[in-house]
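Structure first, commentary second.
With one protein chain withheld, the remaining protein chains of the complex are depicted in position.
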């Protein structure tokens, strides 16, 4: 991101230099040297070092991983709006529900995988119940009422969660198969589970893209995102389409909450945190656009990660400053109007 | 030839790949009723939208009283004296007829940040609104909520609101749409009355009405001007007969 | 509106009379509660100008009150200023400036975009006060002293005195009501009403709706700033939570609960919400569950708020004039117009 912003590193004793020299006497001198040279040339902060470069690489991975999680949540939010015309402030609450289900089910069943397998359908079911009971009354009403309804929903879901699972912060163990780290340097390593998150989210994103591009459901989604009346004209069952889309959105959010649980731990405020950031993602990307959600999520994921370490103390503002910049440039977001 | 009040030069508008209006250059004379005819999809409403400022053109310029207004937004054009009515009734159903007109009359107040004095205490607004209401023949319904009017009355109000803004030029998009014979006659009378001291540009499908009030006619097909001229000239035009009127005659 | 009786202004006058007399009979605790209601009512009224009159649904209103509160706290604590007029000017000025900037970005959009952008911009203000150390950090700051109005060495109003504050707040409530009432009747307010009912037509009648919306934003922001100033003086405390979007959502609920577009509604809504919260909180730790259910119930069965309910029960005709929930939002209307234009092409 902004390498120049890094101020308090002392160029003279960056550990990286030591690492390169220390390794050189070893067997594969030439490769190590050239690798070092490569990293030196892109040395990010004016200092030279492999460690620094590796750390930037890891930070990029961190940012991308966070971006992927954001994408899963934001894509549901933007789909539900684009197709159903509904603002769902309670979207983040389902992310939180997913995380708590992951905690509870993995304790009960003893298996994280099983927890996901059972938890996603439960969340989707919960989402559909809410859709049938509440949202169906709101489709034709002003956004104002959707906002208030879903705000009420946040309070209700939050308190039900408090009654069921309390307000404590819980940790969810990383499944044994995925625990451990890939060692990169003497002190630096990257946890395997985080790689898994990125891969799982990528898989989900690919499946989502495939569904939208190739299936009949996807055709309906694309059609109704462009022109809601057209779906009715085509004689499609709008009611069912809405249910499927809403369920899909909730499923993605809950799934994101579940796989995030081992790294972000499980706490009451998590739904609210992700909701606001997802809103920023959607606004930056352009409301209703899946592509926008993807690139917005990546942008925010990276900005947040680098903001946290490069500007300690003002990390939270980076995301919003970025949003303000984008909006000043393109008031309707980067991918507005598809 | 009289002074042109409005001119377009090479006016075009694209929607994506579709050319809704292409290279339309027209001149509208002051004090003349000018009708635009054409089949559905010919680009008539788009042209009106370009003239009123609801849409901005992809290319071309619009001159009003010799001044380039291409970049001006809708409200600024209203202040210059261009008023429009809509094809689909576009009123404030919750307000009374008088209030509908007052909102139009208010546009001509000097300044905009009028926060203190109650709107009902501005004499000139009330007068202008009542005049507009009288002109469009709704005096008796002044206190009725606009949403409760009959369809024909709504169309009259639609024109009345526009009149309240004090326009010199009226853009009327199918003022007779969906009206019965009696209602149509009333509105045609209204248009005739207006024609005495306004310039009218109208889109209308009712040929009898058009021929009874219009002095000049432009025929559009596929976004382009096919023919423009006096009623007789257009009627006589072989191109128009072939492309448009001919179909009707055949039917 | 035609034939609309003076029921609402009379209702407001009665409410104010009740509030004015309450300290004579009420327990100290409830007097404090009423002061809280009055401040919340002013806050909600300011939002009513946007939501109820202009039809702009925003989710970032707390940014304006919060800005005023923080500026007040900073001036009192860091600069030692306690002069009431100076603090008011600074607090309202800051809130108005924030509204001008946020409004300028926001009014270019409408409907759901407006909701999302005001939410996001409001959170940006939240993080500004949360992250910048100058403002006191995440836990908030206490007000070191209360403002006072002195003239020639004589203290005319000392807001540290709870009763003085009580009546000053009440006076502000009356003032804000009168101001908004006047504005709503003036040509300016008529245009705002036009924008709410039919934005496109209002524009076509020659009104620069963007400019009107921005002006409405700034007026609402200034009055929200007054509420924020009063709140920080009342509680002697300000924290980022006052700027959080939950605060914005809560004040939106107050407006809807009372009945939007009525000015009295916010007062009733504020009273209902504060008393209800107090009641639920005494009942159970899970009081938010009931507040949430209550909000959902209001949305589903009481869309025109308590005023609308009273109107329905009393068969008062004017209640039907309140804004219909089924009214289409500006966005879908705009989309329709665009489609029509394209369809004809």
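Think of it as A, B and C in the order they're written, each chain with its own count starting at 1.
What we mean here is this: a contact is a pair of C-beta atoms (placed from the backbone, for glycine too) under 8 Å apart; a residue touches a chain by one contact, two chains touch by 3 or more.
Simple rule for what comes next: contacts and distances are computed from a predicted model.
Between the names "MrpA C-terminal/MbhD domain-containing protein", "Heme exporter protein D", "Secreted protein" or "ABC transporter substrate-binding protein", the one given in UniProt for the chain missing from this structure view is "ABC transporter substrate-binding protein". Judged over the whole assembly, touch between the missing chain and the shown ones holds for A, C. Only one of A:181, A:215 or A:237 touches the chain withheld from this view, namely A:181. Checked against the full complex, the one of A:54, A:116 or A:148 touching the unshown chain is A:54. Contacts to the hidden chain, counted on subunit A, fall at residues 8, 15, 51-52, 54-55, 58-59, 62-63, 66, 162, 166-171, 174, 179, 181, 183, 185-189, 191, 194, 263-265, 267-269, 273, 305, 308-309, 312-313, 315-316. The missing chain lies against subunit C, touching residues 27-29, 32, 36, 130-131, 137-140, 142, 235-237, 239, 241-242, 282-285.
By definition in this document, only the chains that are shown with their structure count from here on.
In this view the innermost chain, defined by its CA centroid being closest to the centroid of all protein CA atoms, is C. Seen from the C-alpha centroid of subunit A, the farthest chain centroid is that of B. Chain centres here are Cα averages; for subunit B and subunit C they lie 41 Å apart.
Distance from the subunit A centre to the subunit B centre is 52 Å, each centre being the mean of its Cα atoms.
Multi-chain contact residues of subunit B (touching two or more other chains) are absent.
Here subunit C touches subunit A in the complex through residues 51, 57, 59, 105, 108-109, 111-113, 115-117, 119-121, 123-124, 127-128, 130-133, 245-246, 249, 252-253, 256, 286, 288-289, 291-296, 298-300, 303, 325-329, 331-332, 339, going by the rule given at the top.
Within the complex formed with subunit C, the subunit B residues making contact are 13, 15, 18, 20-21, 40-41, 43-46, 49, 52, 54-55, 73-76, 78-79, 84, 86-88, 90-96, 99, 102-104, 106-109, 112-120, 122, 125, 143, 145, 161-162, 164-165, 223. Those residues of subunit C that touch subunit B in the shared complex are 1-2, 182-183, 185-191, 193-194, 197-198, 200-209, 211-212, 215, 321, 337, 340-342, 344-345.
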